[in-house]
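Heads up, one of the protein chains got dropped from this complex, but the rest are sitting where they should.
Each chain gets a letter, A and B, in the order it is written, and its residues are counted from 1.
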Amino acid sequence: MKYGYYPGCSLERNAIAYQQSTMAIAKPLGIEFIEVEDWNCCGATEYFAIDALAAYALVGRNLALASQQKLNGDRNQLVAPCSACFLNLYKTDHYMAEDNKLNANVNEALAAGGLHYDPGTVKVRHLLDIIVNDIGYEAIAERVTKPLFNLRVAPYYGCMIVRPASIESFDNPEYPTSLDKLTHSLGAEVVDFPLKAHCCGGHMTQISENTALELIRRLLKNAADYDADMIVTLCPMCQLNLDAYQENVNKHFGTNFHIPVLYFTQLMGLAFGLSANNLGLGKEFINAKPALDKISSEPLKKQRRKKRPPKETLPMPTMPEES
Amino acid sequence: MTEERIGVYVCHCGTNIAGTVDVEEVSKWAGEKLKKDGVVVSRDYKFMCSSLGQELIQADIKEKSLNRVVVAACSPHLHEKTFRTACQKADMNPYLCEMVSIREQVSWVHTDKRVATEKAKALISGGVLRVAKDEPLEAIHVPINPATLIVGAGIAGIQAALEIADSGFPVYLVERDSSIGGHMAQFDKTFPTLDCAACILTPKMVDAGDHPNITLLTLSEIEQVDGYVGNFTVTIRKGARYVKEDVCTGCGICIEKCPIKVIDTNFEAGLGYRKAIYRNFPQAIPKYPAIDTEHCTYFLHGKCKACQLFCPTQPNSIDFEQQDEVIRIEVGNIILATGYDLFNSRRIPQYGYGRLANVFTSLEFERMCNAAGPTEGRVFLRDGITQPKTVGIIHCVGSRDKHYNNYCSVICCMQSLKFAHLVKERTGAEVYEFYIDMRTAFKDYDEFYQRVLQEGVNFIRGRVAEATDAARLPGEEGKLIIQAEDTLIGKQRRIPVDMVILSAGLEPRADSEEVAKKFGISCSSNGFFIEKHPKLDPISTLTEGIFIAGACQGPKDIPASVTQGAAAAARVLGRIQSKELALEPIRASVIEERCSGCRICNDLCPFNAITFNEELNVTNINQALCQGCGTCVAACPSGAISGTQFSDEQILAQLDGILSLPINSGKVKTLESVPA
Partner (left out) sequence: METNLQTSRTPTFYDEVIRDTPGGDPNLEMCIQCGTCGGSCPSGADMDHTPRNLFAMINAGMKEDVLRSNSPWYCVSCYYCMVRCPQEIHITDIMYTLKRMAIKEGLYRESSASEAPGFSETFIHYVENYGRSFELGLATWHHLRYHPINAIRMASTMGLELLRKGRMDLTPTRIKNMPQLKKILKKAKAIGGTT
């Protein structure tokens, strides 16, 4: 399967492990990524605060290039692994379609550079979306040679992959489950992580560090309360904040968290039996090795049969999957 | 043929029409310019529908020997009957009176007086040419079958059934569930008086069950509705109960002995269990239990039969061979009282229902408070033994939200206040109510709010953002935390509680669209059945003979449901007592010599009025069944079907009239477009 690919600035450096592991798992999954030629920054959350039209035009240039280069033919699907890039590309396309004036203005700006973009011509998708929906959990499970038995993983989605919601959103904006199911298909034990779609602090590390540290602390505390061995994520900003700022959190709050934060592609690579070197492992601040050492080759024996609840217990509501 | 002598009457409707249309000018114009088309008099009047206005027309009919009348006023929906009756009283055939809508179609949709005036003239010109082609008609009289079908035996349906049955007329009361009573039977107390719901409902249920004029059909669904007002034929599927109603004494031994226990997601709202042979509650009407074949061991695996074994009656009441029964009944009128479904709180994941054990829905909490419910009326956490010390009640769950239901569910504020009172009364717990707006309209409701305020309940004005088990601050460990903005102080607050109650909204029944289609009525965009008029006729529908009552028409509480049930019954009783009904003589008829026998129209008739005569190879239309909808008229490729009052001749004449005005010949250029 061929896809257009927009790595975004973070994957070039800070999230190099995400880039390496994405490329590493692409081959066994039969995915070919064709990078948009001469792409530029998506503007993150910053450009929109200064000049809206310039920001939309900045993103528009990427869409125009992707549309022009027809990276995977008529499907023209553009994959972004970074949630902020994904949102900016997706939102620009969507807003240009919704708002005629914005569409006209963005195209007037693009024309100055000899470009044009018709909203709707490029379909923007997040890396996780194509992996779980185009490849599928079963196909992924089939590729697993070294299941991640006994590793307790908290799947962390952050914000911008699931919000703002649209009709086309591939997962629930409040309680997404795709990464949970993916992690499960790799053999790991999935933590039902209540804060899985809460904010990592975003750029507040730069603007008001105390605000950011508190948001990071909430996530780490919740993962620790749920006995997670590690957090798995899909966004460079989330990874950076939870990983690189973990020590700052410990200093600031007198806590003692040591929860490694890896990209889901890294866990997939490990489960596929790929070499750790090709997956960017070791680039994390909080060393993931002790957690990864917990992985056992056999699933742990089912811990004692579920105790029958006492007879007074009232039944829990049935959930859609069960009923 | 006598010469046409037409009178034109232009109504001011106060300023409703006269504010935008120059009515005097229109009237004067019609009197002069339409003289050639047979107009002998044209007048304008402030309120044509008033007695004086009607008398004006009647006087002209007599003095000026009018034989046709055109009234230019409001929509025929409102006053066609008024003017036709007025003409009839003056010895003119009422169907020779035409209405032209210059209010809904002109003054209310235009702002430019000149343009509106010209458009009014055009429409009147069309009306005049058309009325000349009208034929005198006689109303069709149909007898009314005195029996009534009521669908849904909740409080609205029961009330309607008792009103009609007490007046001496037969009622078929059809209920989908195994017993009657509806949602009200699930409740413990009713606001604002805190009457015990069962104490006030069960006497009515018993009455309905015993009434000689009521035929109760439970576990039953409507399969098909044929016929028309006064003469409906309804096919009902009565589901097998697997218990013989003529022998069963309702002793309940079978229930006791049944080894299969399942979660009761219906009557107990998922909070309690029932057996595979069950009765919803001890006072259920009818008293006979029913077997749930999805869980019964005998139906699943062919053995067990414990119920049969222990049944003490002679002959045995359990009948595993019982089959569904298809029953056909004839009724004159139908009342739909199909009630509501509770909003599915799982759709709002941030409130944790289904994931967090101690989040309960309003219906679960009702069952918990009910003395006959799973906890025998004690307020416990999900473990069934611990009393909560703090309880949070969340209003507007699934209501007033564009993502779910955009409307206010009406009952939730009062219901939540009732819950707060019950929690206080039974546990003494600290209670927090999270609300957007406190809506306590209607008699004695606000007084109840005052009472709950006095009881020391905490009110936080803010819609809840989330309910979570993710502790963040000291004191939150092991609790559920409700996070909301306290909008009255403008700060975010986190309230740790032991129990959360979601005041879930009311929704149309999941199959309301399907049911509406079966009965030939419509649903509004939010799915509730549409009434004929939102203010003046909330219990009728646009289909003659079909009435609606209770929450199927929109969210409402018990008093409002009872009122509507009684009102619908009164309407039906009026119909029954008049013994026959005059129907509009608007019918389609086949011009046999033109019919090619292609049968295109045969399957289109929504009223099953069309049959095909194989022998003559022509289509026939049953004049009693035909409702004059015109579908077949439009579909006929040979122009062989003509609609009374909508003949080609009449419509073409009307168009000629409209098009004869300069407004349509390019001389008036500024005709604004009518808003869509």
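Heads up, the rule we're going with is that a contact is a pair of C-beta atoms (placed from the backbone, for glycine too) under 8 Å apart; a residue touches a chain by one contact, two chains touch by 3 or more.
Given the structure is predicted, the values throughout are model-derived calculations rather than measurements.
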Inset, instruction - Can you work out which residue in A:Val124, A:Cys199 or A:Leu314 touches the chain that's missing from view? - result: A:Cys199
Legend entry - Residue, one of A:Asp118, A:Asp134 or A:Glu174, that touches the chain absent here: A:Glu174
Inset, instruction - Just name the one of B:Asp401, B:Glu476, B:Asp537 or B:Asp656 that touches the chain not displayed here. - result: B:Asp401
Inset, instruction - List the residues of subunit A that touch the chain left out of this view. - result: 9, 12-16, 38-41, 43-54, 56-58, 60-61, 91, 94-95, 98-99, 101-102, 105-106, 108-115, 159-160, 163-165, 173-174, 198-199, 201-204, 206-209, 211, 215, 244-245, 282-283, 285
Legend entry - Interface residues of subunit B (partner: the chain not displayed): 350, 400-403, 436-437, 461-466, 483-487, 490-492
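To be clear about the criterion, only the chains that are shown with their structure count from here on.
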Legend entry - Footprint of subunit B on subunit A - complex, ascending: 172, 174-175, 192, 194-195, 218, 221-222, 225, 310, 312-320, 323
Inset, instruction - Quick one: which bits of subunit B touch subunit A in the complex? Just the residue numbers, please. - result: 263, 265, 270-273, 346, 348-350, 353-355, 357, 361, 364, 374-375, 380, 382-385, 468-472
